[in-house]
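Removed: one protein chain of the complex. Kept in place: all other protein chains.
Labels run A and B following the written order; every chain starts at residue 1.
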Amino acid sequence: MNKKRDDESVNLGLLSRRTALQLAAAGASSLAANMSVVDVLGGEAMADQVRRSGKRVILLWLAGGASQLETWDPKPGRATGGPFAKIRTNLPGVEISELMPKMSTRLGETAIIRSLNTKIADHGTAYELMDTGRVAEPSLKFPHLGALIARELGWLDSQVPDYVTMYTSTEGRREGSAGFLGGRYNPMFLTDSMIPPDIRRLESISDVDHHERSELRRRISDSFTKRFDHPVFDGHNAAYDRVRGLMSSDHLFNIDLEPQSVRDLYGPTQFGQQCLIARRLAEAGVPFVKVARAWWDSHGQNFETHQELCADLDHCMSALLDDLKSRGMLEDTLVITLGEFGRTPKINGSLGRDHFASAWSCTLSGCGIRGGTVYGKTDDDGQTVVDGEMNAGDLFATIFAALGIDPAKEYMVGSRPVPIADFDSTPCREVLA
Amino acid sequence: MRVRVLLFAVTILVVVCSPVGRRSRGGDHVVGIDPPSALARKVDQLIDAQLIDERAAPLASESAFIRRVTLDLAGRIPTVGELTRFRESERLDKRAELVQSLIDSPDFDFHQRNELDLLLLRRIKRDEPWREYLYEAVRDGRTWDQMFREIMMPDVVKPDDLRPAAYLVSRVDSLDTMTNDSSILWFGVNVACAKCHDHPLVDDWKQSHYYGMASFFKRTFRTRKGTLGERFDGRVKYETTGGESRESQFMFLSGATIQEPELGLDDETLKAYQESIKKAEREDNAEAPPAPKFRPREQLVSLALHDDSGFFAKNIANRLWARMFGRGLVHPLDQIHTENPASHPELLELLADDLHRHGYDLKRLLHAIALTDAYARQMSDNSGRPGDPSLFASALPRALTPYQLALSFRIATSSPNDVRGLNLEDDWPKRRSEFERQTESIANRFEIPDEDFQVSVEEALWMSNNAQVQNDYLNAGSNRLVGYLRQIADDEQLIRSACRSILSREPETEEMESIAAYLNDHHERRDDAIGHIVWALLTSPEFRFNH
Partner (left out) sequence: MDPSQLRQIAQRKCQDILFCVELSDDNSEAWVGSSDANVYCVDLTSESMARVPMGGDGHASYVTGVCRYGNVMITSGYDKHLVWWDTDSRESVRKIVAHNKWIRSVAFTPDGSRIISIADDMRVRVWEASTADLIGDVSDHAVMTQQNYPSMLYALDVSPDGELFATADRVGHIAVWETESLKKIQQFDAPKMYTWDPKQRRHSTGGIRSLAFSPDGKRLAAGGIGHVGNIDHLGGPSRIEIFDLESGSQVLEIEDNKKQGLVEQIAWQKDGEWILAVGGANNGFLSVFHAGDGKLIHQVDHPGHVHAMWHDEDFLNLHIAAHENMTHWTMREQEV
């Protein structure tokens, strides 16, 4: 029951059920030096190498479900196509919706995936699926993508936040979850204000006092942990040790510090401003930033809604990619545009499109991606995937692979080895550089 | 009654085999054939029996003990008044006396309510009427099986009292959640893995167990008005990994099944009932039809309470143990099955059987555990290699729950003159009840700790920079600790007083020196410095955890 983990040279393929149970029992007690009770089956040396590479992710979350037909997979001329035309792009033979004119000239670093079939078409369940890359299980709190990336790409004692989510609209708003990775990987969650809560010093205390009292805190804490040591106390101290660093990162959230020309590039909309914050954070080494743009759930007036929202997406995504590229950051920054699902080819009586998860699109740009790729194909009406079908697990495996994280890497949770990308998922080599 | 026979054998064995060298303990308050102290002794024998290679840690100091047991039984740290009284008491049985007074205190009822809320509902939502129900049930001494009945079949036990229905109502929209949560929380069994296939790692759990449990909840519905009911028909259908379609039986985790009697309704009546159920689910004023005679949830309760394999008793015994020790006898708590035996199987049987024989009186079990030496041990110091936690040779740190932390925060930051404590204030029950309400908003800020708990940086930022902390708790009002300390001119007195209020102990020499140095360095701004000292003590891990 109480074998030390380091006695085991674990090869999961050879792991017996009995061993797995023993490991589970040992795992919870032998808190590793990295303070997480979740053990990793796999080389930590490799993980550190990945960390050192300084890769990061910006997720543009199209909450509510954007229409693939009005963005990446247009079907003009079909009954399902809607009124918009398709336009040529800078890639020979590739056409996208006319609502994305700016992106049409910037597909060189982007892979369009047109063949997602994720099956689940209700918001709550689909959100969970696309945030974790697997179907939810009541007994296992699986971490959201941001927490996984923060754990894999972030440093434990990071002086900047490592998982930031901006979600200003209230519809569909859900705070990301670190699941079994624990509170260390909870997101810094920004809703109404773009300044993270409690990140600024109160006026009533001077910076010197703030610093000195935290030194005193440390001395008192050390006196205790010298007598009684336990990893949970280290975790507590680590959280307080990050406070001053995080406080000094508050300027990252202040876009007034950007030159006007850069602010103009991103434009006046809230989404644009948040994309600019995301770029500032990525530049400072924040491994995962999610900017949620809600709410695309166009059951009525799909076309008017997409005229508004695609204008925002097209502009902000283009600005972000341009800016990252001009700073030489795009090679190390993976930009994902994704929602919980797409929208029905069938146009309803309110000129709306409903929930649809059987054949929809997303994009991956930058880090680790073979730019200028269009992967997968739907039929003429966009009803089914006819080539290159990909599910949520495959997409996550592809994302991890693009970042240099082994998709087969496993965490030991309770009595179970859990792979970071779902069982039976495969990274899509065609979109990887 | 297989359990009891086995237990009897084990007890004899233990009595014969276990070493007799016991530490002194105060006399028992409860006089009777079977007082909690007798159970405590048996527990210690079984724990000690496995401590062959392992040296048990010494008993915790008086200060450490009163802090630990007050947190565990009253849900808060002790006041300075309580601490002083305990330390000054010269009674030989003062630890037992303290446990007894905490068990009898109004604080116990509030704390027990909070713990049950955390266990059963709080992770899903906050529900004031439900909390009121739990409080009344605890205060009135209702037993665990009785509460199980009330919570599982509120529509049968007390149809007009909707409060206990919150457990089911909050889960009624998802049969999976209802099934999994109920198996885990009431029986310590996680069958979720057996939903799609027989459990890959545990032979005990088959798909039929998962769907068997689900079938007890399948018929439960909620009306638009918020009441609960059960349908007349409906079985859970599922597909085996072999692709075969099956209909589940009403089967408990033990494998025991119940046959459903003939419904005895003609098609027309059944159809009418089904229609009116549908209507009641949709419309505010529609009445549900009369309840069916065969009610699956009632069957589940009956199977669970008459189950020789003892899941119901073992689960709660294991959970109470884990609450007091930071680790279950079966660990993790939702893994009661043959391939994950308890660290002390006889002990788990003993506790489960004792609970069963004493009518599922949770208070008695907590009382007994608090009297054991195993509970009273010190945390392992840094002198040797860390011990095996499943031997319970030393105490494990446990993160305070949001309620414990918020209440302790309130008490620690109060002037000792203002908050004197149990049996030291005339109207303590009312005061305690006010604290529950006042600390509500900060309790909501803290995470509910689970096995993977880590203090989050949000909490550290909040403690560091939030105006509420500064203005409401660290202000210099005369009823606040900061205000109180400012009146103390002598540095040593001041430091002692701060440590007692916040850490429930005297300062170590080293601490005395660091804090005195801080005061000295900031002597021109002594008042500010006092606030910083209080903050630094409150944000130490020692305050954040029970240990």
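Simple rule for what comes next: a contact is a pair of C-beta atoms (placed from the backbone, for glycine too) under 8 Å apart; a residue touches a chain by one contact, two chains touch by 3 or more.
In this text the structure is predicted, and so the values were computed from the model without any measurement.
Visitor: Going by the touch rule at the top, give the shown chains the omitted chain contacts.
Guide: For the complete complex, the undisplayed chain touches A.
Visitor: Who touches the missing chain here, A:Arg174, A:Arg218 or A:His299?
Guide: Only one of A:Arg174, A:Arg218 or A:His299 touches the chain omitted from view, namely A:His299.
Visitor: Return the single residue from A:Ser169, A:Thr225 or A:Thr426 that touches the missing chain.
Guide: A:Ser169
Visitor: Looking at A:Pro83, A:Gly108 or A:Gly124, which makes contact with the chain not pictured?
Guide: Selected residue, touching the omitted chain: A:Pro83.
Visitor: Among A:Thr225, A:Thr269 or A:Thr426, exactly one should touch the missing chain; which is it?
Guide: A:Thr269
Visitor: Which residue numbers on chain A touch the omitted chain?
Guide: The list for chain A reads 64, 76-77, 79, 83-85, 168-171, 267-270, 293-295, 297-301, 304-305, 307-309, 311-312, 347-352.
Quick note on the criterion: only the chains that are shown with their structure count from here on.
Visitor: Just curious, how far off is chain B from chain A if you go by their C-alpha centres, in Å?
Guide: Here the centre of chain B sits 35 Å away from the centre of chain A.
Visitor: Under the definition above, what is the set of chain B residues touching chain A in their complex?
Guide: 176-177, 180-181, 184, 190, 192-193, 200-202, 331-332, 334-335, 339-340, 343, 379-382, 388-390, 396-397, 399, 447, 451-462, 464-467, 470, 508, 510-511, 514-515, 518, 521-522, 528, 532-533, 535-537, 539-542, 544-545, 547
Visitor: Would you pull the chain A residues touching chain B in the complex into a rising list?
Guide: Residues 1-2, 17-18, 20-21, 24-25, 28-29, 35-38, 137-140, 161, 180-184, 186, 188, 196-202, 204-205, 209-210, 212-214, 216-217, 219-221, 223-230, 232-233, 235-237, 239-240, 242-243, 246-247, 414-416.
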